[in-house]
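What follows is chain A.
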Amino acid sequence: MTGMPESEKIAKQDPIIQLIVFRLGQEEYGIRIEQVKEVTITPDIARMPKTPAFVKGIANLRGDIIAVIDLEERFNLRAADQPMPAVSYTMAIEAKEYTIGIMVREVPQPLSIAQSVIEKAPEFIQDVNIHDKYIEGIAKIGPRIIVVLDMLKLLTPTEIMQLQTKATSSAADSRTKS
Partner candidate 1 sequence: MKNRILIVDDSFYMRTMLKNMLTDAGYEVVGEAANGQQALEMATATRPDLITLDVILPDNTGLDVLKGIRQEQPDVKVVMCSAVGQEVIVSEALESGATAYIVKPFSEEKVLEIVGSALQDASSDQA
Partner candidate 2 sequence: MKSREQEYREIFMAEALEYYNAMSRHISELERDPADSEALRELFRLMHNLKSNARAMGYNPIGEVAHHMETIFGLIRDKEKTFTGSVVPVLFSGIDTIGEMIRAVGENEELPAVNRLMDNLDRLVKGEEPNLEDEEQDDDEDVSRKLELSDLVYIQVRKLDHLMNLVGELIIDRDRILTLSKEIGNPALATAAAHLARIADELQYSVMDARLVGVGSLFSKFPRVVRDVATTEQKDVELTMTGEDIQIDRNILQIITDALLHLVRNAIGHGLETPAERVAAGKPAQGHLTLSAQAERDDVLVQVKDDGRGINVASVRRKAVERGLVSAQGAAGLNDDAVRAFLFEPGFSMAKEVTEISGRGVGLDVVKLAIDSLGGQLRVASVLGEGTTFTLVLPTSIAVKGALLFELENRNYAIPLMHTDSVVSLLPESFNVVGGLLMTRIQDENVPVVSLRRLLHNGDGPLSPAQKTDLTGRQDIIIVNYNNRRLGLIVDRFLRQQDIVVKPMSKPLDTIDLFGGVTLLGSGQVCLVLDVPALTRLFLAKRP
């Protein structure tokens, strides 16, 4: 990253931001560190009937009962031959009125980048299956491409619950398949 010319050019007035980077399917995603409360091994989750399939259920995180969601499932990013491993990790994210858990397959890693590295999402973003309104931008670091998500928009109750009808049917599909 030190060798990158654009970061040298604007280093003076360009603030450094910290991301938490994690993998969904084959792609890398990032969240601003302020939005992440903690990262832990995914606790025991109780499945909630009558919720979208990507809502994995509720878990006890130090006395807080939080909903845990699976974004690979939410955005259809999971490869068929790569089920969520038995030990996964959960990032507790502070949404507006509540805390919510996001399940990821590998330990998320912190990463510092200059603000300016994050570019507005270009057209090809359609390919990653995530609606662009949840995307704050794209960070290109060498060969890596990190999609920076705006968690507050993604985790509103309407975003999570409005999908219910659509998701219940797809959940029913996935159940009949398995």
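Here are some notes:
Keep this in mind: contacts are C-beta pairs under 8 Å (C-beta built on N, C-alpha and C of every residue); 3 or more make two chains touch, one makes a residue touch a chain; residues count from 1.
Selection criteria: all candidates are chains of the complex that A comes from, given by their letters.
Because the structure is a prediction, the values reported are computed rather than measured.
Here chain A appears alone, and the candidate among 1 or 2 that touches it in the complex is 2. Across the complex, candidate 2 is touched by residues 44-51, 55, 57-60, 63-67, 97-98, 100, 156-157, 160-161, 165, 168-169, 172, 175 of chain A.
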